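Yeah, one chain of the complex is gone here, protein chain that is, but the others are all in their spots.
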Amino acid sequence: MREALFNLTWLIPLFPLLAFALIILWTHPSRKWSTWVAWIGIGLAWLLGWTMFFLSWGDIHHLTPPEGNHPVPLWALPTGGSVLKIGFQIDTLTALMLFMVPFVCLMIFVYSKGYMGYGTEHPDPRYSRFFAYISLFACGMLGLVVSDNLLTLFIFWEIMGLCSYLLIGFWYDKSYPDPNRITPRQAGLKAFLTTRVGDVIMLIGLLLLYSQVGSLSFKDVFSQETLHMLAEQELWMPIFGTAPVATVIAILIFGGAVGKSAQFPLHVWLPDAMEGPTPVSALIHAATMVSAGVYLVARCFPLFMAVPLDHGGVQLAVVAFIGAFTALAASTIALAQNDVKRVLAYSTISQLGYMIAALGIGAYVAAVFHLITHAFFKALLFLGSGSVIHGVEHGHHKIAHGHHDHEEGHFDPNDMMNMGGLMNKMPRTAWTFIIGGGALAGIVPLAGFWSKDEILAHAWHEFQHTQHFGTFWPLFVWLLLTVAAALTAFYTARQICLTFLGEPRTEAARHAHESPPSMTWPLMILAFFAVILGLFGTPWANQYHELVGEAFAATPFDPFVAGLSTVLAVGGAVCGWLVYGRAPLRAGQVDPLKRWLGPVHGVLENKYYVDELYRLIVIRPVLRLAELCAKFDYDWVINRLVNTIGQLSIRTAERLGGLDLAVVDGTVNLVGRAARGLSTLSNTVDLKGVDGAVNGIGHVVKAGGRQMRTLQSGWVQDYLLLAVTMAIILLGFMLLVLPILR
Amino acid sequence: MLIASQILGLIAPQWILLVAAMLVLALDLTLGEEREGWLPYIALLGLGAALVASLSLWNRQVALFEGLFLIDRFAVFFQIIAVLATGLVILASIGYFEGKTPYKGQFYALLLVTALAITLLASAADLVMVFISIEVLSVTSYTLTGYLIADRKSTEAGLKFFLYGAAASAIMLYGMTLLYGATGSTNLAEIGRTLSLASGEGSRWLPIAAIVMLLVGFGFKVSAAPFHQWAPDVYEGAPTPFAAFLSVGSKAAGFAILLRVFLTALPDFRVDWFALVTTLSIATMTLGNLIAIFQENIKRMLAYSSIAQAGYILIGLACWDPQATGRESISAILFYLLAYLFTNLGAFTVVIAVERAVGTNEISDYAGLIRRNPWLAAALFVFFLSLVGIPPTGVFVGKLLIFAAAVRLEYYALVIVALINGVISLYYYYGVLRRVFFLAPRDEAPIAVSTPLRVVLAVTLIMTLGTAIFAQPFIRLALTSAVL
Amino acid sequence: MGISHVLFILFSVLILGGGVMVVTRRNLVQAAGALILTLFGVAGLYVLLEAGFLAAVQILIYIGAIAILIIFAVMLTRRLADEQEPGLNSQWAWALGTAVMALAILVIVIQGTWPLAGGVVGNAPPLTGDSTSRLGVALLSPEQYAFPFEVASVLLLSAMLGAIVIAREKRH
Partner (left out) sequence: MVPLSWYLMVSAALFCLGIFGVLARRNAVAILMGTELMLNAANINLVAFWRHLRPDVMSGQVFTLMVFVVAAAEAAVGLALCIAIYSSRGTVVVEDMDLLKG
């Protein structure tokens, strides 16, 4: 019976996939049917997922990875010398993910019905398409967690990447009057491209792994012999010198996780992903996309553990450092954000940093624990914020309908400065949000406290007791994470106070009202889980440890750490209340934090200018390179080379001049302005995103090289000249230079 | 010693194609205008017969005419590719010439001769045979490119193609004479044997010069940089079905002969041509992908994309190593060519369908295609996925196999360059798809697709997905065909 | 230095002088005439190399057919104004450089020590028997080159067909 059920694993991702296909092909004209198809798809996946979970709980000893798992082979692909086997599997980590993913997805699906305006006068015009996309998204995540090999995992990983692009850019026709504000279409593209950077790195890692092991299935890759072999072998790289192969592969795979889980330096896409509909944000931030990165590292944890630090295995140190740094940096940025969803976005990045850092110091169980609890309370917070936005927006519509002359420019329903005093208008949303916030801040005894505490305790324990890791790293991680914990409590309190306490600061907030039951019920259910989930992971009776952590020693309870983090959490929250809650902001009043922090606040508000930096050092050179190569083909005539070099240098000089001006001018928005002043090119990137940039390059090429284009192009002898000259150069090189080189 | 009837049996695909071409020509003269519509189907019948004949040759391993002409699985594989490509192109061209030219029969006849040339090329094992077969392919290609004499673009493309091709083949011929001079033989196997006995630094010079000059000709055929510049102009000007044929059939033939010559005559010079092929490969994919970004005409864009694909395929040749990856890398190339055949023909078929409804090939005309014909849009989406190399599509598996060969030899740099190129290529495929799916159409009128085009679309779509989902038989086919 | 050397130099002058005129003459009819001179020179080299049949074919086919075809084409596509236009395009200097570079490399290759199939340069083996009849046998016996010979006929046929298709009058 149990075996037979486990053999049905492949159905779990199939149900949402079928729902996707059904909606796209047949039911899309009917909102009602599309809703039901999507619900039934994820609902069946949920039922099956929980069945698997509870079955696994009774069967822990047979399912502990890597040896013990239940394989469901599917497909074999011969690749020349070897055969690539593909299939699904169930083990304890998968089972735990199956507890979380389909359930949170189900809650989000239910909530989406109300959020996308089902049954109202203005349902979203692409309502059915939305349900199709999120079904595919759920399919991607579910397929990822049940994969038994890195190749299918990667394929589902890419499906999620595609869906994230489609969903973040769901309102692709939306634009803002402020040209600097990112539009949904650009945000989708940004998410897709940024995560792809990580994906490419990961793919290289997978290729390297495959070339070394000849297999990508977890069972083969994480077997003791293979890991031993990978740890023994050394790989020479041009700049870094030699390192164990396992280290190189682990770091490359971690690159994928950095992209998907939005860790520094690839975190930039996640805050902008807020441009998608709120259920999507919840989906990305809680149940699926970002968890996938952490899941990947957890899944590959044996590989990360394969080489100890004193044998050159720096991979865990890298993981720990990036995680801890991200956790702290993101929590500081969150302090200065006013968009209610952006605060949550940075808190997600920060909490993901916690998990990654936890994995980096070896706190495997704590990381997985935090992954689960975080998924629940973060989904709750996002859906709550969506409810708030929904309410405020409706309030705005109501007054806009009342008097038409009321339009005072663009109204932003996401801005917390436009809210306030919503506690009375939306009590259910408010209370569930406060519970979620408490869990995030780590208030006893809510879920977040226990998982966070276990991470901190582990770091402290590691610092005190272990030698092999060096003594510095755990302390460093512990310090960063503790500070981040205090900041988290502070900005959560700030957010709650700004949103729910005091008096409404706008008319829209004054007219807000509670959301429909299909939205508030998921909130209450998630709130329930946000309260109780932590109780299964208390240091005294840690069920998570029993489930996934057989191979790891339990972390003892440390009253010092628990006490300190409680004090910090409560202290942070109280500080937040003192600043924002005791004397609530009135309309038009400046954020006190801005006054106190001065210029630092500007830096935080602009997210440390990382986006601008990327524009300067990545996007622009790439575009320039493309432009250059195009010119190579358009304008390849040697006798015009001189001309071209002259023009290029003149233009470079102009650009440099522009840079100088911008530096002198810009004292506040230094880099942002420089990037814009640098060239029309990057300006176009700003305005229209990558797609616009493609046209933009065309424009620049046309403007810059108009006379050259009219002179050349389409002239076959020109092509021949290039071909013959290149052939002669190659021949000369091979005859005269290569023998010398040999 | 084979008797004449046996020989006729062994070269059956070739003479069947020739007879079919003659038959089409003769019927074109006798049938009259109203029954002209039969001609493509007669051509298809001939191709079907040729396909049966080729399949019957599977597992034969014969050298005919004193080793001039080899019949082995490699040759049969390319015979199948030639027949498939020609058949699909003929189907896709039914109705295409309506109102463009009154002469339709000659197109099919010449296309059959082109297919014949590819089958000859796949079997050629002697420089004389290689040269004459390449020339048959080239001369018919020039004609078919300039076929629409009322269309200025078409004649211009034909003349450019001719001038470029004539110069490239003259250079290639000069290289062949040098190879003949170095060994005293024109037979590829014998050349290989003689060269393997050569010693001393000076003795390498003549073959190396020959290698570079041969690569000019073969690089021209497969459109590898820097011998690629004819391709965009020719693809844009040529009748679209023939552009489709050039991008798959002609390219496959180029790779067939490239592999045959380099691996049978020049394996001992691998150290020399490895550097050359690697350079060309990197240059080809990078240039192709970067310049494709700027294209406004979809045929030009597909031309640059097919240039880039040639770059990926060249990786397979660069990764040929008699000990480590011998058959594996060859089979990767063969599989790639097969998957690419269906994918690219499919993409071109969508272009043909749109061109017939809209009249132009501007990418901007693809705006809102999903509303005008969702099936076309969906098909284009799948083909582009495949061209980018995203699973579950054929070219993805092809890339996987090629990269596997590269990784086995630890040529990580090549793989990384190819992967980065894959990301760049997303850029322009996405540009088209964005218009197809997200922009509003200028004209809401639905686009009708004729039945032959539907058949081509269905076949290419099924095979694009099928070569990935049921990859094993195809991979096995490629592996068994990779004997040289 | 025997008579063959003298003849060789004579023919070479004919070939290269003609070649230079082919690529530089502004008047295309003159250039085509120079091409005929070059082809004659090549035929002379064939005679020196004891390939009489090829020399005859060179004169009959190359000069008699191809060169005449080219002259026809020149006549058909010429306007009077063309005489005043330059014969060379704007990149001729680069083309010259490329050609000189190519020549340099080819000379280097030729100067290298290279013959691999035995035999020393300058000492050709003696020719036995009638090369023309052997060529005929080689071309027409199935064991040798009959098949490429047939392919060549396919090539000519398709070229003829193509030329007719392209150069016909437009009728619409």
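Each chain gets a letter, A, B and C, in the order it is written, and its residues are counted from 1.
The criterion applied here is as follows: a residue touches a chain if its C-beta (ideal position, glycine included) is under 8 Å from a C-beta of that chain, and two chains touch if they have at least 3 such contacts.
Remember, predicted model here, so these are calculated numbers, not experimental data.
Considering the complete complex, the chain that is not shown touches A, B, C.
From the set B:A49, B:A166 or B:I469, the residue in touch with the chain omitted from the display is B:A166, counting the whole complex. Where subunit C meets the chain that is not shown, the touching residues are 4-5, 8, 12, 15-16, 19-20, 22-23, 28, 31-32, 35, 38-39, 42, 45-46, 48-51, 53-54, 57-58, 61-62, 65-66, 69-70, 72-74, 76-77, 79, 82, 85-92, 94-96, 98-100, 102-103, 106-107, 110-111, 115, 117, 119, 121-125, 127-128, 131, 134-135, 138-139, 144-145, 148, 152, 155-156, 158-160, 162-164, 166-167, 170. Although one chain is not drawn, its touching partners on subunit B can still be listed: residues 126-128, 131-132, 135, 139, 142-143, 146, 149-150, 152-153, 155-160, 162-163, 166-167, 169-171, 173-174, 176-178, 180-181, 184-187, 232-233, 236-237, 294-297, 300. Contacts to the hidden chain, counted on subunit A, fall at residues 634, 709, 712-717, 720-721, 724.
Note that only the chains that are shown with their structure count from here on.
Inter-chain spacing, taken between the CA centroids of subunit A and subunit B, is 42 Å.
Centre-to-centre, using mean CA coordinates, subunit A is 67 Å away from subunit C.
One simple way to say how far apart two chains are is to compare their mean CA positions; for subunit B and subunit C this gives 31 Å. Subunit A has residues 717-718, 724, 731, 735 in contact with two or more other chains.
Counting partner chains per residue, subunit C shows two or more touched chains at residues 105, 108-109. Of all residues in subunit A, those touching subunit B in their complex are 76-81, 155, 158, 172, 185, 193, 196, 200, 203-204, 207-208, 210-211, 625-626, 629-630, 632-633, 690-691, 694, 697-698, 701, 714, 716-720, 722-724, 726-727, 730-731, 734-735, 738-739.
Subunit B meets subunit C in the complex at residues 4, 7, 11, 18, 25, 64-66, 68-69, 102-103, 106, 109-110, 113, 116, 120, 126, 128-129, 132-133, 135-136, 139-140, 142-144, 146-147, 149-150, 155, 158, 178, 181-185, 194-195, 197-198, 200, 202-203, 205-206, 209. Within the complex formed with subunit A, the residues of subunit B that make contact are 159-160, 163-164, 167-168, 171, 201, 205, 208-209, 211-213, 215-216, 220, 226-227, 229-230, 233, 272, 275-276, 279, 286-287, 290-291, 293-294, 325, 327-328, 331-332, 390-392, 397, 400-401, 403-405, 407-408, 410, 412, 415-416, 419-420, 423-424, 426-428, 430-431, 434, 438, 471-472, 475-476, 479.
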